[in-house]
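Only one protein chain is missing from this complex, and each of the others stays in its spot.
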Amino acid sequence: RLLIDVKGEQIGQINGLSVHHSGEHTFGRPSRITCQSFPGKEGVVNIERKAEMSGSIHDKGVLILSGFLGGRYAREHSLTLSASLAFEQSYSDIDGDSASCAELLAIISSVTELPLRQDLAITGSMNQRGVVQPIGGANCKIEGFYDVCRNRGFTGEQGVVIPEQNLENLMLEDRVLESVGRGEFHIYTVERIDEAIDLFFEPSVEEVDSRMESVLEEMAETARNLQDEDEKGEDESV
Amino acid sequence: RLLIDVKGEQIGQINGLSVHHSGEHTFGRPSRITCQSFPGKEGVVNIERKAEMSGSIHDKGVLILSGFLGGRYAREHSLTLSASLAFEQSYSDIDGDSASCAELLAIISSVTELPLRQDLAITGSMNQRGVVQPIGGANCKIEGFYDVCRNRGFTGEQGVVIPEQNLENLMLEDRVLESVGRGEFHIYTVERIDEAIDLFFEPSVEEVDSRMESVLEEMAETARNLQDEDEKGEDESV
Amino acid sequence: RLLIDVKGEQIGQINGLSVHHSGEHTFGRPSRITCQSFPGKEGVVNIERKAEMSGSIHDKGVLILSGFLGGRYAREHSLTLSASLAFEQSYSDIDGDSASCAELLAIISSVTELPLRQDLAITGSMNQRGVVQPIGGANCKIEGFYDVCRNRGFTGEQGVVIPEQNLENLMLEDRVLESVGRGEFHIYTVERIDEAIDLFFEPSVEEVDSRMESVLEEMAETARNLQDEDEKGEDESV
Amino acid sequence: RLLIDVKGEQIGQINGLSVHHSGEHTFGRPSRITCQSFPGKEGVVNIERKAEMSGSIHDKGVLILSGFLGGRYAREHSLTLSASLAFEQSYSDIDGDSASCAELLAIISSVTELPLRQDLAITGSMNQRGVVQPIGGANCKIEGFYDVCRNRGFTGEQGVVIPEQNLENLMLEDRVLESVGRGEFHIYTVERIDEAIDLFFEPSVEEVDSRMESVLEEMAETARNLQDEDEKGEDESV
Amino acid sequence: RLLIDVKGEQIGQINGLSVHHSGEHTFGRPSRITCQSFPGKEGVVNIERKAEMSGSIHDKGVLILSGFLGGRYAREHSLTLSASLAFEQSYSDIDGDSASCAELLAIISSVTELPLRQDLAITGSMNQRGVVQPIGGANCKIEGFYDVCRNRGFTGEQGVVIPEQNLENLMLEDRVLESVGRGEFHIYTVERIDEAIDLFFEPSVEEVDSRMESVLEEMAETARNLQDEDEKGEDESV
Partner (left out) sequence: RLLIDVKGEQIGQINGLSVHHSGEHTFGRPSRITCQSFPGKEGVVNIERKAEMSGSIHDKGVLILSGFLGGRYAREHSLTLSASLAFEQSYSDIDGDSASCAELLAIISSVTELPLRQDLAITGSMNQRGVVQPIGGANCKIEGFYDVCRNRGFTGEQGVVIPEQNLENLMLEDRVLESVGRGEFHIYTVERIDEAIDLFFEPSVEEVDSRMESVLEEMAETARNLQDEDEKGEDESV
């Protein structure tokens, strides 16, 4: 049984959406993605890749995240960060880049310790410059999260975030459309990752960015202090 | 013959539970997992992986442990730790993540030098945020440890620790249930790793964590002093 | 749907040109190449290669770029740079070196933060000394970008940049030639990468080079300051 | 012809015992294991592994040795050691962990420069906590070393060291048992590696450990002095 | 079309000679080899190898160059050099060591910034001690460069450099021999790499070596100054 939250907030944990196949049947399902981060030198650690459970397109998506993070946060500050990403309770290979927006949000939450909304799920890939790109299987992914929320009872705040470009070809089942019409479930579209940051975090994008920068600064300082103390200790002993 | 302790306490040694197949017969058996740790830069060393005897899912489980340890203990302290994990007397490939709770406890015991109860065995995987997840083969794993304890004679304190979610589908043999009823053998369920820390260690979770932090601090200092002395030595010679 | 800009300017983003096969049909299509760069030690990061989606000839082309950058900018300054290159929305293997001129321009733009023209696309390989070399498929690549521009409406400034040596065997369709004749679309040829730098960037090659050098200097300083502060901190504490 | 010593003492050299197959015949034979150690960063170097002549179980056995050494000697001192292990005159793949006790003794001898008895041979695996575990082929391994000693002439001190747990199933040929009865040849059993240290080295386990610690300290100092002199030299030149 | 110069001088660029097969026909052709070098830690970078386009014998030839450079220039100076070698416009695997003399000359030219004659081509392997060794295909390689020079018009200075040992078995076509007789084309033989250095560079071998040493010294100093400034900056701020 999958452990999934569909309400409240959590740090370093987000609902991604994936497509599964069972015989001839195709269905969507939320998947829990987590991140743990701490001062270090490894950058973004793709646990699936290290365990040889990640396909090339997923690998590429995570490498693109690293490029984005480097360009956005590391021009002035060195990125002395290890951010460890995992698909929890996933026992087969991961491929595709449709989780890359979710992964970025999990990283930001883990670094900043700002919580992410658990009543939203997100699908969408992003490029190195923060542009959100369309993905496949949007309909069944939305329906998959819709069904989990309906089974557990709607809060009225639940919904999914999808790439703007996926909107035009969306062909959702009537029951979902009607539910959306009734305001039980929401479909948000985003063109840039900043819009997703705004949806998932309480504070504004600027506040998130500024918190991100100050924590990265602190982390660099932690790394430094560990060396500092060494040299201070030496001074004291003279 | 397997070397297994079913009473007393040991540092850096724990009873995991694994499933074995012999022809059409499936049975559970305890397996001894050990950890040795010391100041270093390797982090969690998965000996089975280094020896190419570890499957992807086991690798992923150990990588998730590293993420958990980093997030829990390394935000303020740098993790200058080598923690070497092994399945003792195991001569074939290890797979699955059902030993990850056991592995985490062995690491914590080895670092803190706080002993682990040997009259308990544990099965269960955990995620990067410390949530314990259900695993397969719970029945035969429990029966495997039950049988070893019965053969060696019950102490009244022996038992197994399993994920909370495995409780509902448990279908144990009557002889085990009756024995549990008689208080000869115990079945504990845990939802978060902290509950398992509490069960296996004498001190409270807070005390274990605080000991963990002070040893990690000492280890970082040991690493530093080795450099310090170099520079002090130089001062003396001037 | 591919996300491509055919007007305006962007930093770290350029239109490359690639050939695709669909059954017996061969056609050209623009592809978006992006670069993110920041102080670091990785040099030019070929994301496709890291994701095992890059053929040997593409790998060689990127390695040649690194040699060129080293010889041009790193004799006096150390290259403390990570420049992450990706073909966006590309889900299959990349091969060939015909994007190497485009990749170099994306790197320079990303480092200098000088914008690149989006109304031009470029195809051509370059050697370690900056000489532009002929490539295959010039006709269909040109037609591919021509068609995208025509569909979105000509600005009068749009066009492609190709290696000088490809000019003599060019066999473009009449509609393209006539459009070029009408000044709707332009075909530029280059013998050395400096000519391409001049076409894509507003400032002169000398200004681009001088900006490149000053940013690389700043990046080296950023890396240094991060260490400096450590040592300053120590001084303060004495 | 194998070069084997069956009397006297040597530094960094020990007699292991291995099983060989020739057609349908199975026989034991001593094998010379050597270690060379010096200040360095490589830790235990498994030469067979580096030469791709070591199976997974042998690799695992050597990794377990590293864990044991780390936990026993490196909690207070950093292990700035390279210890290079080889099976001499062995031209085919090594597997199994039955040489791990022998390997540990060779490492300790090489580091401390305390000589090892050559009139003993040892077989047995050990775990990360120093517990000696049973191995296969005990009978023919014992007979193999017995035959070499008999051929070269008994000294009255010769014998083999085996795991305690192998004793109960031992089925030695009468000629060996009678020879043991006559005091020509000895069979020692050990439960923990400390007992084997005591048998192979003249000094007590405590003395061996203390020598081990002081040499590791010296090695760390050698590494430091090499840097010291650099800085001292600088002082002199001011 | 291959870009080849057959007159003038260039820095870091040389004409090698390779043999190609087309059906049953075998022919020689010049190939442009380039080098870019700058302060760094990578040593000789074999771009073909990094792109997995280099056979073992070519790899070995380049490794032998590194040994030669180390022994000749690095006993007193540390080689803080990255020298990036590429076969330009070569899209298939390279093998054989017959380009190693050419590669060494390209490296020396790139480091010293002394230009290489483009009216000569060279074939020949060298050993770690600078001895030039015979190679295969000498006849067709010579004829290949001869034909390119004849097509573009003889300057009277053009020619090839081959290993001394290849002279005795040379069987050139009459038209080449007659042309050599008329002084239109030259064939030089060399026994040691120093003779080739003398032929390709204007200055004497001693001058080339002395320039090589002073640039390597400068490069080491550049690397140092980058750190110096860090520490100077710190002094200023006190």
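Structure notes:
The first chain written gets the first letter, and so on, giving A, B, C, D and E; residue counts start at 1 in each chain.
As a working rule, a residue touches a chain if its C-beta (ideal position, glycine included) is under 8 Å from a C-beta of that chain, and two chains touch if they have at least 3 such contacts.
All of these numbers come straight from a predicted model, not from anything done at the bench.
Every visible chain touched by the undisplayed chain in the complete complex is listed here: D, E. Within the complete assembly, E:Gln133 is the residue of E:Gln10, E:Gln89 or E:Gln133 that touches the hidden chain. From the options D:Cys35, D:Val62, D:Leu116 or D:Val132, the residue with contact to the chain not on display is D:Cys35. The residue touching the chain not shown here, chosen from E:Gln10, E:Ser66, E:Gln89 or E:Thr189, is E:Ser66. The residue from D:Ile57, D:Ala86 or D:Val161 that touches the chain not shown here is D:Ala86. Those residues of chain E that touch the chain absent from the view are 56-57, 59-60, 63-64, 66-68, 70-71, 74-79, 127-129, 131, 133-134, 165, 220, 224, 227-228, 231-232, 235.
Considering the complete assembly, chain D touches the hidden chain via residues 1, 3, 10, 12-13, 32, 34-40, 45, 47-48, 50-53, 82, 84, 86, 88-89, 91, 110, 219, 222-223, 226, 229-230, 233-234, 237-238.
Here is the rule we use: only the chains that are shown with their structure count from here on.
Discounting chain C, connectivity by touch gives the groups A, B, D | E.
Centre to centre, using the average C-alpha position, chain A and chain C are separated by 29 Å. Chain pairs that touch, as defined above: A-B, A-C, B-D, C-E.
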